[in-house]
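What follows is one structure encoded as structure tokens, with my remarks underneath.
With one protein chain held back, the other chains of the complex are shown just where they sit.
Right after this comes subunit A.
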Amino acid sequence: MQSLLASIRIAAMTMLICVAGYATAVWAVAQAAFPDGANGSLVTGRGGAIVGSRQIAQAFTQPGSFWPRPSAVDYNGAAAGGSNKSPTSPDIAARGREMVERYGATPQFLLPADLAAASGAGLDPHISEAGALYQTARVAQARGLDPARVEALVRTTAFSPGGYLTPDRIVNVLELNLALEML
């Protein structure tokens, strides 16, 4: 019984310091010094309306936009998740065939794997640089732009997430599409 009383006293103190105090301190630092990231890296469009988050993939289906990786949860930012299918599963093969058809891939024009494989949370905001370059011809044609300009835009937007440690460059799809609007 005495043990329970001692436990309750310590529970109250740890709750006060490790939950209330700690969370408030982190929140104060975050909101004061890094308000953009602290509120979800939201992007506002013309007129100040929120158009999405830089860190969260959103659906793009029009031929004039770059398309993100497939999502097992249809880009639901409120209930994220992956396919959780084994890489030997026939369902993954079926999605692969669907993507091959959608992008018109052929043995001479191989589809980069990230455009056929869903990410862990279904919200991966990036595609590989190769995956973006794969789409430039379609995007340029739909927008009536010079393909070379679109390709140059992809190359300037792409970055290496870990410097030397990650030689494969990636592109943020939302930022790329926003930049495309400005061309």
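Following the convention adopted for this analysis, a contact is a pair of C-beta atoms (placed from the backbone, for glycine too) under 8 Å apart; a residue touches a chain by one contact, two chains touch by 3 or more; residues count from 1.
As a convention for this text, contacts and distances are computed from a predicted model.
Per the UniProt record, the absent chain's protein name among "Fumarate reductase subunit D", "Potassium-transporting ATPase potassium-binding subunit", "histidine kinase" or "Competence protein ComFA" is "Potassium-transporting ATPase potassium-binding subunit". Which of A:S119, A:Q135 or A:T157 touches the hidden chain is settled by the complete complex: it is A:S119. The residue from A:Q31, A:Q141 or A:T156 that touches the chain not shown here is A:Q31. Residue-level contact of subunit A with the missing chain is found at 2-11, 13-15, 17-19, 22-23, 25-27, 29-31, 33-34, 37-42, 45, 49-53, 55-62, 65, 69, 75-93, 96-97, 99-100, 105-107, 109-114, 116-128, 130, 161-162, 164-168, 170, 174, 177-178, 181.
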